[in-house]
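Below is a slice of the complex: some chains, not all, each in place.
Chain IDs A and B follow the sequence of writing; residue 1 opens each chain.
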Amino acid sequence: MIDLSVNIGSLKLKNPVMPASGCFSFGKEYADFYDLSQLGAITVKATTLEPRLGNPTPRVAETPGGMLNAIGLQNPGVEKVIAEELPHLRKYDIPVIVNVAGTTVEDYVAVTERLMDSADVDAIEVNISCPNVKCGGIQFGTDPAQAAHVTESIKKVSKVPVIVKLSPNVTDIVAMAKAVEAAGADAISMINTLVGMSIDLHKKRPLIANGVGGLSGPAVKPVAVRMTYQVAQAINIPIIGMGGIMDGEDAIEFLMAGATAVAIGTANFVNPMACPEIIEGIQTYCEQNGVANVRDLVGVAWK
Amino acid sequence: MARLTILEHREIADNMRWLAFEAPQDLHYQPGQFLHIRVTDGVDHLLRRPISLCKVDGGRQVLAVAYRVGGKGTKLLAAKNVGDTLDVLGPLGKGFQLHDGDSHAILIGGGIGVPPMVELADQLHQKGVKVTTIVGFQSKNVSILIDDLKKYGDVLIATNDGTLGLQGFVTDYMTDELLSSADRFYACGPTPMLRAVQAKMAGRVEGYLSLEERMGCGIGACMACVTSCQLPDGSIGFKKVCKDGPVFPAPEVYFA
C-alpha cells in the first residue's frame, strides 16, 4: 500500500492533488464527472467582500501550450459563497480551501473574518497575485513588505491555516516567499499566472477585452518548477506547487522540486477527469518506482 | 467525454466542412447544444472548440456537425480523416426548447449559425410544427445545408452580395405577414443579426437566441463565457453561454 497522504500545515490530505482556484468554480460541475471525495482537497474560486461582475469578454484566449485568462474575480461575494456555495462541499470528505481576494488589506481581513463564521472553511488561500490590474491584489504580490503585511493581518483573524499564493511576476520570488513565511504563513501556493497578452490580428487590438491576461498551462511549467525548486530550499513551510500540470509525471516533477502538494488548473478544461487521472498517475509512478510514501519524493531534486 | 470515430468528413462549401461521428451509446441531446471538441492530443492547442450539434441521424447512430475552417484549430480539425478518433465532450449546454401547441415556427440562421437549425427543423417537423427557415450567408460559395433544411419546410435565402436568393439580410424576410402567422422563433448567427432579430421580434413573437462566446471549460466552471443577461430581479448580470446557454429566451439577452 502506497501512502499518498500529505499535510499542509494542520490540513490532512489523503493525496497531494487539488484543483487550482478559479479553475473548478465551487466543484458542482466536476461532480458530474467524478466523486470529489477522491481529491486531496478542493480550492474554490476567489471570493471578495462584495459581489463582483468581473471583466468584459473575451476573457480567455488560447496561446501556444497555454491560455490567457482575465476573468476578473467574478464571484457572488463572501456572503453568498458562505450561504450558497460552500455547504454542498461538506458532503465530500475533503478539506475546503477558500481563495480570498481584495483591493485593500481591510478587504482581505473582512472576508477572512466573515469566513471564520462558517464551519465549511478548512483553510484560507490568500490571492495576492491576481495578474489582472483592475482586480486589485497585485501590489501585495510584488512587494515583500506589503505581502508580509497582508499575511500578518489575515493570520490575526484566521482560525484555520493560511496559505499565501505567490505571483511569478517578480524579480525575486525567494524574497517574497521568505517575507510571507516570516509573517506567519502556514504554507505557500505557487505559481499564479504570468502576465501575458495576445493580439487579435484582425481587430488590431489585444484579444482579451481586459488587454492583459494571466498565462497558465504547460507553457509556464518550467517557470513554476524553477520557482518551486528555489523557494522550497529557502523556506520551512510546505508548498502547493502548480503551473501547467497535465499528468502524473508533471505532478511528480513538482514534488521532486520541493512541493508537498500540487494544484491543477488549466488541465481541468482540457480534460474534466484531469484530477483523478493525475492522482492515479502519481500512484502508478510510486508503484513502478518503489516509492512507499509520496512524501519521500518531496524535494529529492535538491536533497 | 468520449473518443468518437469520424465516419464522414467532407467539404460542403468553401472552407465549410461536414463532420459526422459515430454517436456515443448513451447519447442524450437537444438541438442547439454543442460539442466541445479537442482538435489535437498535443498541447499546442489546449482549448476545445465549441461546435453546434447539426444533425443526429441513423437512429441516433450518427452525430454530425458543420463548421468553418478559420483559425489554427479548425485547420487541424480539417486535416482529420475518416477513421480517426477525436476527444469530444458533450453535447453540452441548454439547447432550443420545443413548445407543445406551436403550429408555426420561424428558424433564422446566419452563416455558421445555420447548422443547429437542421436538427431543430427536423424535430419541429416531426412534432407537426410548420417550419419556415430563413438563412443568411455572405455569398453563395459559403452557403450550406439548404437542401437539408428544405426537407422540413420552406427555406428563404438572403446573401450579402445577392449571389444566392435575395440580396440583403434575413430580417428583410420578416414581414408582418410572416410574423403574425408564427408562434415561435429560433435564431443563431452573428451578433448584429441576433440583435436585429431580437428588435424585430420584440413584443410580437416569442423565441430564442443562441449565442457565441470564447470558452474555457465549456461546462460552467471557469466563467470565461459570460454574456450580459436580464436577471430575474430585472438587473443586468452575467450568465454562462456554455451552461446557462448557448440558447437563451430572447428577452433575457442584453446586447450592450
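Here are some notes:
To be clear about the criterion, contacts are C-beta pairs under 8 Å (C-beta built on N, C-alpha and C of every residue); 3 or more make two chains touch, one makes a residue touch a chain.
Since this is a predicted model, take the numbers as computed values, not measurements.
Although each kind of chain is drawn only once, the file as a whole records copy numbers of A x2, B x2.
The rule is simple: only the chains that are shown with their structure count from here on.
Remark: chain A and chain B have CA centroids separated by 36 Å (rounded to whole angstrom). Listed in rising order, the residues of chain A touching chain B in the complex are 22-25, 28-30, 32-33, 45, 53-54, 57-62, 64-67, 69, 71, 74, 217-219, 246, 266, 268-273.
The residues of chain B lying in touch with chain A in their complex are 1, 38, 43-48, 73, 87, 89, 213-227, 237-238, 243.
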